[in-house]
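Showing chain A:
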Amino acid sequence: DSGSSASSGSGGSAAAAPAGSAAASTDTGSSAASSGGSSAAASTGSDASGSAAAGGTTADYKTGLKIAFLPKQVNNPYFTVADGGGKAAVAELKGTYKETGPSDASASSQVSYINTLSQQGENVIATSANDPNAICGALKQAKSAGAKIVTYDSDTTPSCRDVFINQATPQGLADVEIKMMSDEIGGKGKIAILSATPNATNQNAWIALMKADLKKPENSGMQLVTVAYGNDDDQTSFQKTQGLLQSYPDLKGIISPTTVGIAAAARYLSGSKYKGKVQLTGLGTPNQMRQFVKDGTVKEFALWDPAQLGYLAAYAGAALASGTITGKQGESFSAGKLGSRTIGADGVVILGPPTVFQASNIDQFKF
Partner candidate 1 sequence: MSLSAPPALPATVSKQDSLLHRAFVARELGIVVALVALLAVTTAKNSRFLETQSIQDLLLGASILVILAIGQTCVVITKNVDLSVGSVLGLVAFAVGKFFVTWPHANLLVALVIGLGMGLACGVVNGALIAVAKVPALVITLGTLYVFRGLDYSWASGQQINAADMPASFLRLGTRTLLGVPVLAIVAVVVLVAAGIVLRSYRSGRELYAIGSDATAARLSGIPVSRRVFAAFAVSGALAGLAGVMYAARFGTIDASAGNGIELQVVAAAVVGGVAIVGGSGSVWGAALGALLLTTIGSSLSVLQITPFWQQAINGALILAAIGLDRLLALRLASSLRGGRPHGA
Partner candidate 2 sequence: MLSLEGVTKSYGAVAALRGVDLDLYPGEAHALVGENGAGKSTLVKILAGVHEPDGGSFRIAGQPVRLASPAAARDAGIAVIYQEPTLFPDLSVAENIFMGRQPLAGLRRIDKARMREESRALFARLGVPLDPDRPARGLSIADQQLVEIAKAMSLDARVLVMDEPTAALSGVEVERLFAVARSLRDSGAAVLFISHRFDEVFSLCQRITVMRDGAWVSSDATSELTVEAVVRRMVGRDVSTLFPKQDTEVRDTVLEVRGLTRRGVFEDVSFDVRGGEIVALAGLVGAGRSEVVRAVFGVDRYDDGEVRVGGQPLPGANPGAAMAAGLALVPEDRRQQGLVMELSVERNMTLTRRWGLSRAGLLTGGAERRTAADWAKRLQVKTSALTAPVSTLSGGNQQKVVLAKWLSTDPKVLIVDEPTRGIDVGTKAEVHRLLSQLAGEGMAVVMVSSELPEVLGMADRVLVMHEGRLVDEIQRDRADEESVMLAATGQKGVSA
């Protein structure tokens, strides 16, 4: 793992516990963004694009596979991009692509869509779970009806799916974020975290890991004063940022591992006297953050490319449906331009280390 940027130095560690997305951790639907369309775009991991070109023959795959994408919520821009990646992959595989899903990000509505898809005889259902357990029963039924289940972005209990495409390991994300913050404030001072909803499982997993990171000797200068929750609502996040700065006058930095939160916090900072004095980093999308990186409010932040996530999910599903893999640890499959991927423990496939965006590279990314 020689990541494209300084951040990924400590990446690639730790087996993945079921984890969700940063960006999509929301139930409210306003997540990461792109101004429409998918972005084949610049790939993040250099090694991915490297090994991809040759190996990725689609010859091993059946054609005409019916592959359906069921995001947490349709109309969520983050998933629109991710599923767009899936669409591109399905086109390469000469399959039939479909995206469907509820307009509210709830597990119960997802269940009814899973049932519909299994009725319709889809070969692959790629889904991002609104609840790790609630959709399990429906997925198992779909499985027994012959569909292969791939989860992406947010996992279910491992027994309910064949493969999980993990955008990043929680440890990797936590490490990147602490590293960025440490670099920005010189490793010393009070910091706060601005999270999404208090019950976002993945957010909490990352926060726990970040807390563990902060206990390490090299980070002893930094002190986490509080975790605030912006509910993945722009306005609330905005208010919470304001509240943080009032409550802790000597705050040096804020980490926001959610795209809604970081954008709101950046907007607050850029219009306040704290601009440039209080550092902000976390997970965000280039499109949303471009202006704040350019005006100096934010030095750097990280994320993966959601389009690649969907792309990889489609290939994994096709591989399962073609019988190339069964989801066991150690099996590998070719994933088009992403090259060959190997399944890790618990059927988890890792997309790659997150990309760190800075003023120097942000213009290369359009999502």
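Assorted remarks:
Here, contacts are C-beta pairs under 8 Å (C-beta built on N, C-alpha and C of every residue); 3 or more make two chains touch, one makes a residue touch a chain; residues count from 1.
A quick word on the picks: all candidates are chains of the complex that A comes from, given by their letters.
Small disclaimer: the values here were computed from a predicted structure and weren't measured.
Within this complex, the numbered candidate that touches chain A among 1 or 2 is 1.
Residues 28-30, 33-36, 74-77, 79-80, 103, 198, 226, 228-229, 231, 234-236, 238-240, 242-247, 249, 263, 267-268, 271-273, 287-288, 290-291 of chain A touch candidate 1 in their complex.
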